[in-house]
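Note that this is a trimmed complex: some chains were dropped, and none of the rest were shifted.
Here the chain labels run A, B and C in written order, and each chain numbers its own residues starting at 1.
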């Protein structure tokens, strides 16, 4: 069986496991006050070119989103995002659970928001005579890469950031799959660019080779007051914080983080190319990262089922469905070669 | 340096690390739908003698407390506990953050609540003409062991459970250090007993040799409806659920969990005995578990400082302070022997 | 100056004031346990033909929406509504403040939701493989009349109710302006019909002649458990509950409530007819109730400004704007006659 169902279906990157073994017997401080946390923060600050970045390690993406959004918003504000934004659809209302409204902009197939539509939205709120009766948009949430595997260009993020600044709005970037964005061939943004163009972003570990863990970055000493206590209040503080940090220490040694992304992206493009070449499927949206959305005939899906794991998302018409294929740090060239054999076989070529 | 400052200052139990190595390359299901989760649940059900127990794995203790308490309470209810209860003091208001009142019973030095005082409290509420304007006590929270390292007897828990049932109240037991309770020489309760005498309890991993993780048990199919979604809503669902579960799979193989507790408890009693024997400190409360609370002269504290790590909690009088010494799965006989040498040296014997 | 800016810009209906005078010196029970509350409940039960209806009096519409929605939903659920729904736009996120997600269906100019679109939405959720990671739609919220002054027919409400039942969803009807709905010439629903076709609705007082107050109805003993305490918990319980109830006692004596609505609706249609006849504006949407949405030339708006109070909502094109004109219990035939004179004058006829 080949596994392309998601990027968190295998264990952890071997380099992390190795480091766990080397350091397991050491005694350290707790709750993030330990040498691994210090080391990992240092490496991330270096990678961001921001020695003053405040960095915190949380366990998972939904948690990171809820805690950061809750703490960046003022009590009367809400968060703006794409309709397909993870916080709007697949987090069981975790943001609303903290008392905050999620406000969706117009929908686009590529999962991205448009600077000009954001501007319209914020201007309309600003002009509204009833604005004191409404939730003020206080933060914009985008994902890099998006839910559809697509990427914002540096120009787009810069434009969104400019609109945000114009309206006194903050910008937060969900980087659950950031490594696959940074590693994409077409990508033109860096961690340093991110640090200069938003109020917070997080560097996803869970989906990029870690056991668990996301590194939340508030550039330029931008962390909310008492953020440590706020993490605890949300039930998100781990006693053995060293384990989360250690993973990022490894991921940010010798560019491992970006390497993982680049490798997986390459395999993802090969996968797509195979599907197209053998007439098995066609891209639904142009993704440059490790998630590929392909439209397959239902009969083809049936043939692949016992050989390859992947997700069928929804019917696109009577005979076709939208499917998601995902590569990860664990995907190998052998997997792709094997996939080619399967493609040949099922396509009858 | 000897480390008696807490039970989460070292890595993970070697058996867990070994299992991580053995299984790292396997592909599994996600979000707890994997073979490790199934295995760990089975082992815990067996240990509880309750094949119908619902079991969920969360990352940390504060998270487990907040999620379980929130989901066991009805909207108009609150939770009752000892004034020193962890939820009342050291969780940054995580329970209140979910909208729930924490109601403290009378204070006792041993950190335990008294069945008769609980009964008084519940009866008084029941008799109060203004009860419709008050928070209804809907759940009782106790810790086993308590914050002071003390243990409830089977009789005490049974009595508390009876009082709860009489008033339609639920009972939840925080087992962040459950292993050290089960392993104590004087202990007369078992996991099976717990499963029969409360609505939920959790089996602490973080403080008993795991990297992180707590196993929440709802005996007899007692999980709240849609608890999976509620976990997600609280930001507490890990994508690679296998890693939490695997640790419990190991801890519940060949009685490792209780063995860890028993060993650390034995060392803790030896530590206390050394302190008494060498006139270094005297017990503040009679703890049978891995946390020992000793009153030391401040001059003695100063002498120990560079040799042993421990926590100074508060001044008890002009010249003395209450200190906490904690053993863990990582404590060795060598540590205790070394401590004896230190005791000899600082006491001048 | 003529006042058509809203339906809560004048005092209370004289019949209510009279009753206040008559009863002011009486001593009564408190917190809704008084003879006026009993009387008002009885009258509303009679009007609904439901002697078992549970009835509670709250102070305002946003409060009623937030308290009822919060208490009808299960912890993992959210509420579905039209994009223009009051809870989604003009209540400062009061529903989200209680931790609940508001989920919008497709937008329509008439402010109504479509049974078939609701069915699609609920079916899609039901079919979604990730539904355990999503907010379950647990309640549908509609307004009668809607924000645009339009009305659902009995058939439409019945269809929506059927869809709800099919998916185990509840239905809640916001009747902030219910009187204007019941009084509309085209209306084919009654209070009894409402009581049989939803889980809760409220009868708006504030906008239909009361000082303040909304009567929340849970037909057929359908009130959530401990609803009295939940009201208090939301800060929504008034000590002198008699004052809220007394107003409904009056409004439901001799059909006053519907009479107020009918009268104001008649004047609203006359208003619209005048605007059309004199070429001053044209309807943006066909409203049968006391709110009329008309598109006016901006130059005409300027002319009317010093003579008539009304709200300008938004530009529809370069030279026109959408305006809202509202009649109320306080509008008189004299106001309409006077408006005709103004129309004549500004239109140059």
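FYI, contacts are C-beta pairs under 8 Å (C-beta built on N, C-alpha and C of every residue); 3 or more make two chains touch, one makes a residue touch a chain.
Being a predicted model, the structure only gives us computed values, none of them experimental.
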With 3 chains placed, the number the full structure-file assembly comprises: 4
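FYI, only the chains that are shown with their structure count from here on.
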Category of the chain touch graph - line, ring, star, complete, other: complete
Chain with minimal offset from the mean of all protein Cα atoms: A
Interface numbering overlap (same over half, different under half) for chain A and chain C: same
Between chain B and chain A, distance of the C-alpha-averaged centres to the nearest whole Å: 34
Whole-Å gap separating chain B and chain C, where each centre is the average of the chain's CA atoms: 51
Distance between the centres, which are taken as Cα means, of chain C and chain A, whole angstrom: 42
Set of chain C residues in contact with two or more other chains: 76, 99, 132-134
Complex contact set, residues of chain B against chain C: 31, 70-71, 74-76, 99, 132-134, 136, 224-226, 228-230, 232-233, 237
Chain A-facing residues of chain B, complex: 1, 3, 6, 8-12, 14, 17, 20-21, 23-30, 59-63, 65-67, 91-94, 97, 206-207, 211-212, 229-230, 232-240, 242-243, 309, 330
Parts of chain C lying in touch with chain A, wherever the complex brings them together: 76, 78, 89-93, 96-102, 104, 129-130, 132-135, 311
